[in-house]
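Only a single protein chain was left out; the remaining protein chains are all shown in position.
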Amino acid sequence: MKRYSAMALLRAGLTGQRGWERAWRDPEPKPHYEVIVIGGGGHGLSTAYYLAKVHGVRSVAVLERGWIGGGNTGRNTTIVRSNYRQKPLHDLFDFALGLWEGMSDALNYNVMFSPRGALFLGHSDADMTQLAQRGDALRCSGIDAELMTPDAVHRLVPLLDMSPDARFPIHGGLIQRRGGTARHDAVAWGYARAADAQGVDVIQNCEVTGLVMAGGRVTGVETTRGTIGAGRVGICVAGNSGPVAAMAGLKLPIEAQTLQAFVTEPVKPMIDTVVMSQSLHCYISQSDKGGIVLGGDPDQFPSYAQRGLPIRLEKAAAEAIALVPALSRLRMVRCWSGTTDMSFDGSPIISALPVDGLYLNGGWCYGGFKATPGSGWCYAHLLATGESHPLAAPFSFDRFATGATIDEAGVGFMPQLR
Amino acid sequence: MTAPRRIADGATDSLRFTFDGRAMTARPGDTLAAALLANGVSLVARSFKYHRPRGIMAAGVEEPNALVTVGEGGRTEPNTRATDVFVYDGLVARSQNAWPSLNFDMGAMNGMLARFLPAGFYYKTFFGPASRWMLYERFIRRAAGLGKAPVDRDPDHFEHRAAFCDVLVVGGGPAGIQVARDAAASGGRVILVEQDALLGGSALRDGIAVPDPVQAGVRMMLRTTASGNWDHGFVTLVERIAEPGQQPPAGMPAQRLWHVRAKRIVLATGAIERPLTFAGNDRPGVMLASAVRAYIRRHGVLAGQRVVIATNNDDAYRTADAAREAGGTVVAILDSRPEPPAAEHPTFADAVPLAAHGGRGGVTAITARVGATTRRFDADVVAMSGGFTPVVHLHSQAGGTLGWREDIQAFVPEGGPEWIESVGSAVGEVEPIAPASAELPDPKHSFIDFQNDVAASDVDLAWREGYRSVEHLKRYTTLGMATDQGKTSNMAGLARLATSAGVTIPQAGLTTFRPPYTPLTLGAMAGADGGGHAAPRRRIALHDVHEARAALWQPLGLWHRPRAYPQIGETLHDAALREARAVRTIAGLTDVSTLAKFAVHGPDAARLLEMVCATGIAKLAVGRGRYTFMLREDGMVLDDGTVWRLDENGYLLTSSTGGADRMEAHLSYVHRVLAPTLRVSVVAQQEHYAGIALAGPRAAAILADLTGIEPPAHMGLARAKVAGVPALILAASYSGERAFELYAAGHDAAPIWGAIEDKVRAAGGFPYGLEALEFLRIEKGHVVIGAEADGRTTPHDLGLERMLRKAGGFVGAQALARPALAAPDRRRLVGLVSSEQIPEGAMLVANHGATVEGHVTSAGPRLLESGGAALALLAGGMAREGETLLATSPTRDRHVRVTVTAPVFHDPDGARYRD
Partner (left out) sequence: MMLIDCPYCGERAQAEFTYERTLDSIVSLDMPVEEVLARLFSRANPRGEDRELWRHTFGCRQWLVLRRHRRTHAIAAVDPYAPDDPE
C-alpha cells in the first residue's frame, strides 16, 4: 500500500497526480475463504480489517451486492458518540469511540473524525434530571459527560433560541466532548483500502443469493459470481438482515424501516457542535462542506423503499427551526433514506445464529454508524474465535427469548415506537 | 471584452436594486441574472473550491455559477441563483464566498495550489491526533460554505396547504400546456404548475406564443415548483409568494408548501442544456446557447457583442439567428459534426472548442480545433450547446426507471408507476446530437461540475484510484453534489467516466435522483409549524384558573400542568414544600385533569379489563375501586391507574397522563383484535372531564361541608353536586392522605375548584402543583410510569408481584415466564433514606469508583422531618435492606450516603386513609 501523507500529496502535485495506485483491488472471488463477510458497508469492511489485522485471519472476502459503503454507511448523519444510558451500550460504543480517535492514523486514511462535541439539549427540569442520570451512568463507567447550564449551552451554540417562552425552552444540556462527526464514505473507503492491504478480498457487484449448507452447517455462499466456500459466514447487512437470514430459514427480531435525513445548501460556519435533544427526535450538525445536516423521526412502518414520508422531513424542519430560528431561510438541497434494521429492543445483535457456521451482525436500528469500528472489532473476534467478545456478549441473538433485552428507550419490542 | 447590454427597444427600467452596494436598475420581469447582464456585470460569483471567477451560465434553475445572497436581516437567503429570482424594487443582492471582494478574492490562491489539491486530497493528509485534524478543519470549514446564513429570526411566516386533482401537470411549456388543456376539456380537475413566473418554458426563448390554459379551465400555479414526487400520486409543491428576500404582501406567507394528491401526474418538465467540456469553459461569458437566446428574446439583453457558438446539435443555430437579430455579431459557429446544416453564419464543420481565454471580466477569445488546424476566434460570449438532458428527476424520485437514448446521449423515462407519465422534451423530444469528442488537451481546467470545481482531471483521478462506481465517483470528487445537484454536470461526468472505463454511458450507471428538485427553504417545509408551533400545547380545562393564581407551568408531553403556586419571593422548592406540608397537615387541592380516563361499559366489560389489567377485576364490588397496572406483551409494566366499578356493567379506568394515547390504542387492540366478540364499549374520556383532587386530614370534612353527603370510604365512590355542578367523587389517594378526586365536565369545573379552594384556604391549606404531588407520592412510595416503571421493569421488579392474577389470562402473563426476568441480580424497587437530599438520577455504588448497582429513580425531601427520601432500582432489591450505599452524581458533584429501606416512608399501613 502506497502510504498517504502531506509529502506524498506534494510530490504527486508535481507529477500531475499520476502516481496514486488503486485504493483497493478488484479481485475475482476465490473458490474458498476461511471467513466470508456478507456486506461491504463500514461494519463488514472493518470486520474484515480486524480479522486480518488483529486475528491474523487473512483468507477473508467481503462480498458486496453493489458498491462498498452504499447502504447505511453512506446514508446517515455521521454522528459519532457513546453517551447511551445503558451500560452494555455505552461500553460497546465507547470502545468504538476509542477506535474512532485513532482511526485516520491506523488506516492511513483521513476519515475526518472531528470531536466537536455531541450536545443533548434539555427542555425541562425533568429532561435535565434524565440527562443528569445518563451523565452519571456514563461518568461511573469512565466515559466523559458534562452537564451544561443554559448560559454555557448558549455560548457553545449562539444561534439557539434561548427565550423562556420558546416552544422547547432550553434548560441546559449534556455534552460529550469526545463525540462529533466523521466523513461517512471515507470510513468505508479507508477500511476497504486497509483491509485490502492486509490481503482481504473486497468484492463488489457480488450479490449473495443463497447459502450452501452441508450437514446442518453453512459451508459457503451462492453468489451472482458463483459459489464460494467458507469456514464461517458472517452476515453484516444491516437494513437487509431479514432477507439474508431467510436464506438460512431464520426469522429475526428485526424489522426494516425507513429513516430519512437531509442537508441544506452549504453556508459559512454557524453551528459548531452536534446538537440533539432529550425530548425531540431532532439532530443538527454542520458538515465541513458547510451544509446543515438534519435528521428526524423514523417512518414508523416497515419499508425497504428507501423513500420516506415527506411529513417526517417537514416535522424535522419545524423542530430544527424551533431550536435554531436562523435555519428558516436555509434550503434543503438533498434528502436521503436509509433502511434501518430495527431490532426489537433497540440494541444491535452481534451473535452466533442457531445455524452452525453462521453469524449475525445487525439490528443497529438508527445508530450503527457510530459503532462501526467497535462493531467490526467485536464481530471479527466472534468470527475468528467462535466466542463472543466480552463487550458484545450481552448483544446475543437469544436475549429476546430469555428476557435479557437491552432497551435504551424502554418502549419494548415494537420497532415503530422507537 | 464588450460588456453585455440591453437591446434598444424603448422600454424603460422602473425597478431599483443593488449588487454589492452598487445601485442599478431593472425592468419588471427581469431575473436578477438578466438585470446584471443588462447592467454590464459579468463577474457575479466565485466558485466553491478554487474561488474561480464565475458569471452567468444558464437562464433557469440549473444555474451552477451565479449564486448570490439576496435580502437582508432575517429574510436573507444565501446561495440564491441569480437566474431564479425576479427583481423587485429594493432588492439587495451581494456576492458571496469572496474576500475581501469579488474582484480581488484571496481565496483564489487555492486555484494556484490546485495541482496539490485534487479531488479527495483531504483523505490523504492531515493525519495525527484528532485535535490536529480539528485545527486544519477550522480553516477548511471557514473556507468552505458559500453564503452566510442569517442570524436573525425570520420575520415572515410560511404555510402548508393541501390540494387534490385528477391530473397534475408539472411544467408550463408547450407540452405541459397542451396536456393540461386537453385534460381540462375532458372534465378533469387539472392543476398546472410552472416554476417560472411566466408560462411558456422553451417557447419563451423562441418567442412563440402559447395558448391560455386558464381559459380552458386549468388551475394554474406560477412560481410553483414540484419539488418531490412521493408515493401514490403525492407531490409536494413549493409556491413562492414573495421572491427571495422580498417582504410578502400583508398577511401573506412568504412561501407555501402544497401537499397535492393527484390521480394522474404528467411530467412536462422539459430538458436542460448541457455545457461542453473544454479548458476555461467556466469563465464568465461562456454560457449555454439556449440561455444566450433566452436573455435576448425574453429580456432584451444581449450577453455580448461578438458571439461564438459551439455546438453538437441544431438548436444552437437558433441562438445564432437571435444574436444577429439583436444586433450581435456571430463570429463563428463551431459545430463538432462533419456536416453541419446550412446557415447564414460563418460555420465550421468538425470544429471543437479547446480553450476559452480571458480574465476575471470574462471571455475574450476561444481556441478551437477546426478539422486539422487550430484556430482562435475573438468573442465576448461563447454560447455552447452539448445537447439537452431530459429532466427526469420527478419520474425517478417516485421509483420510475430510465432508458438510454443514443441519439440524444441522455436517459429518458422508461418504466414506473402507472399514474405517472412524461411528455415533450422530458421524454427526449429534443435535438439529436453528435456524441461528445473525447479530446481534452487540458483536463485540469476543463470543468465538469462548475460549482464544486470538479474538472475532468478529477474524474480521471477517481477512476485511477478505483472509485469507479458512479456513486463512488460522485462522493469522491463531489461531482453533482453542489446546490444544483448536478443538473448541468451529471451527464458530462458520466461521459468522462465511461470514456475512462471504455464502456458506454448506460453501462457506467447513473446516480439516484432525490427530492427536492430545486432547494427548498426549511421555513416552507416547516410551514406554520415552525418556531413556536412546532408541537401543539395542550391546555387543561382549568388553565385560566391556574394562570390567575400565577401557577408555574410544567410541560408533561404536550400538556402543560401547574407545577407550583409560589407566593411572592418564594422559590419553587419552598412553594412545593409549603404546599405538600399543607396536604400532610391540613388539606390541599390539585388539578389531575390530564389523567387518562376510559369508560368501559357492557356485559363483558370486566372480561376486557381482566385481559388488559394484570390485577383482579372481577370481584370488584359496585361502588368500589382499586389500584391496577397493565403489562406490555413482553411482560414489562406498561401503565398503572385505578379501576372503578360504577355499576353492574360499567367501569371507569384511569391511567397515566403520558400514556393516554398508547392506552387507548392498547385497549382497542385487545378488544378489537384479540377479543372482538366481547360485548363492551370503550370510550376515551381524557379531555372530557376536569379532575380536582382534594387531599389532607381535613379533606373529608371539607367534602362533607361542600356536598352535604357522607364522604365515601377510601376506594369508594359517590356522586354529588359541588357548587351546583354534578361531580363524580372517587375516594382515591396518591398523596398518602385521605383524599378525593372530583370529576366534572371540563367546561363546568371552575366553580368546583373555586368552592374547594375557598374551603381549603379557610382551613389553612393551599392549592398544590406537580412538584408537591411528587414529594407526597415519593414519601408514600407510589411508583410512577416513566420513573420507576421505566419500560424495563416487571411487576416483580416494582414489588407488585403479589397483586398479579395467579390464573394469568392477561396481556403480558406469558412473557413473564422468561428466565432472565427472575434473575436474582435484577434491579428491583427499594427505598433510600439519608440525612440530606438525595440527588435524583444518581447512581448507586458501594463506594467511589465501585461498580454501579442501581440508580435513584425519584427523590424528594421528607416533609415533616429532616432528610431526604428516594425510590431506587437496586440490584437484588429488598434483599439489600439496611445496607449503606453511596448515591453518586458526578455530573452534579453530589455524593450522598444512603441507607436502603422499604420503599414507603409515610404511613406504611395506610392508617391515614381511614377517617
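In order of appearance the chains are A and B, and numbering begins at 1 in each one.
Rule of thumb we're sticking to: contacts are C-beta pairs under 8 Å (C-beta built on N, C-alpha and C of every residue); 3 or more make two chains touch, one makes a residue touch a chain.
None of these values were measured; they are calculated from a predicted model.
*Asks:* Out of A:S303, A:S328 or A:N361, which is the one that touches the chain we can't see?
*Replies:* Checking each option in A:S303, A:S328 or A:N361, the one touching the absent chain turns out to be A:S303.
*Asks:* Using the definition of touch stated at the top, determine which of B:A550, B:A817, B:L864 or B:A902 touches the missing chain.
*Replies:* Per the contact definition at the top, the residue touching the missing chain is B:A817.
*Asks:* So which of B:W99, B:F127, B:W404 or B:Y669 would be touching the chain we can't see?
*Replies:* Hidden-chain contact among the options goes to B:Y669.
*Asks:* For the chain that got dropped from the picture, name the residues of chain B it touches.
*Replies:* These residues of chain B touch the chain that is not shown: 230-234, 259, 261, 399, 611, 633-634, 665, 668-669, 672-674, 676-677, 808-811, 813-815, 817-818.
*Asks:* Touching residues of chain A against the unshown chain: what are they?
*Replies:* 240-243, 246, 251-256, 300-305, 307, 309-311, 344, 400-401, 413-414, 416
Here is the rule we use: only the chains that are shown with their structure count from here on.
*Asks:* State, to the nearest whole Å, the distance from the C-alpha centre of chain A to the C-alpha centre of chain B.
*Replies:* Between these chains, centre-to-centre, one finds 21 Å.
*Asks:* Considering only the defined contacts, which chain A positions touch chain B in the complex?
*Replies:* The contact residues of chain A facing chain B are 4-6, 8-10, 12-14, 16-18, 20-26, 66-70, 74, 87, 101, 104-105, 108-110, 112-116, 123-126, 129-130, 132-133, 135-137, 139-141, 145-147, 159, 161, 165-168, 174, 183, 185-186, 189-190, 204, 264-270, 286, 288-290, 305, 307, 309-310, 313-315, 317-322, 325-336, 399, 401-405, 407, 409-413.
*Asks:* Applying the document's contact rule, which stretches of chain B touch chain A when the two form their complex?
*Replies:* On the chain B side, the touching residues are 48, 71, 74-79, 115-118, 121-130, 133-134, 137, 140-142, 144-154, 158, 160, 228, 230-231, 234, 236, 257, 259, 397-399, 457, 461, 464-469, 471-472, 475-476, 478, 481, 483, 485, 514-516, 519-523, 525-527, 529-535, 537, 554-555, 632-636, 790-792, 815, 818-821, 823, 839-843, 845, 852, 855, 888-892.
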